[in-house]
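To start, I am sharing the structure in question, which I have written as structure tokens.
One protein chain is absent from this view; the other protein chains keep their places.
And then chain A:
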Amino acid sequence: MPPLTPPKSGDALFASVDRVNAELFTLTYGAIVRQLLTDLEEVEEVNKQLDQMGYNIGTRLVDEFLAKSNVSRCVDFKETADVIAKLGFKMFLGVTATVTKWDAEGTSCSFVLEDNPLVDFVELPDTCQGLQYCNVLSGVIRGALEMVSMKTEVTWVRDMLRGDDAYEMRVKLIKQVPEEYPYKDDD
């Protein structure tokens, strides 16, 4: 058997993937949000749609992440959160998040982002105050973790576009779903 390659560090991962111009990325995302607002008109609907889009992205993204990063199986949810914050965010957004505020059982934590490339130049107008601009990120995390058998719930706690000092999302592990086979072994 060939020797297993060791997992790469966040910076090495970021350097090894194809990158796109940050302004193009930011402006494209801004255009998507604007178009959703024009089409759906309701801020809540837009939030749901962004989350759904993120979910679809996340289910596909997790395979690419696991293939490129060579991480081994995580022992517990704490390790999963660290991997997402250090390697996952770094690989796809180019920024690292910090994991804080673990609860007593170790099933709920917060990712804090000081710097978020999705929101450069953005200022929320007064008509869209309920908009969760970065909701696609919560969908991505939910979708990715569901593909590796973890059902989670992600909510936004702090949002710089609303005047807070950082972006904070709370990720709560609801349950680990063991893989189900569609047939019984006895038959």
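Everything below uses one rule, namely that contacts are C-beta pairs under 8 Å (C-beta built on N, C-alpha and C of every residue); 3 or more make two chains touch, one makes a residue touch a chain; residues count from 1.
Assume contacts and distances are computed from a predicted model.
A.B. asks: With one chain of the assembly withheld, which option in "Adaptor related protein complex 4 subunit sigma 1", "Trafficking protein particle complex subunit 2-like protein", "CoA-transferase family III" or "Protoheme IX farnesyltransferase, mitochondrial" matches that chain's UniProt protein name?
C.D. replies: Of "Adaptor related protein complex 4 subunit sigma 1", "Trafficking protein particle complex subunit 2-like protein", "CoA-transferase family III" or "Protoheme IX farnesyltransferase, mitochondrial", the absent chain's UniProt record names it "Trafficking protein particle complex subunit 2-like protein".
A.B. asks: Check the options A:40, A:128, A:147 or A:166 and report the residue that touches the missing chain.
C.D. replies: That would be A:128, which touches the missing chain.
A.B. asks: Name, in rising order, the residues on chain A that touch the hidden chain in the full complex.
C.D. replies: 23, 26-27, 30-31, 33-34, 120-125, 128
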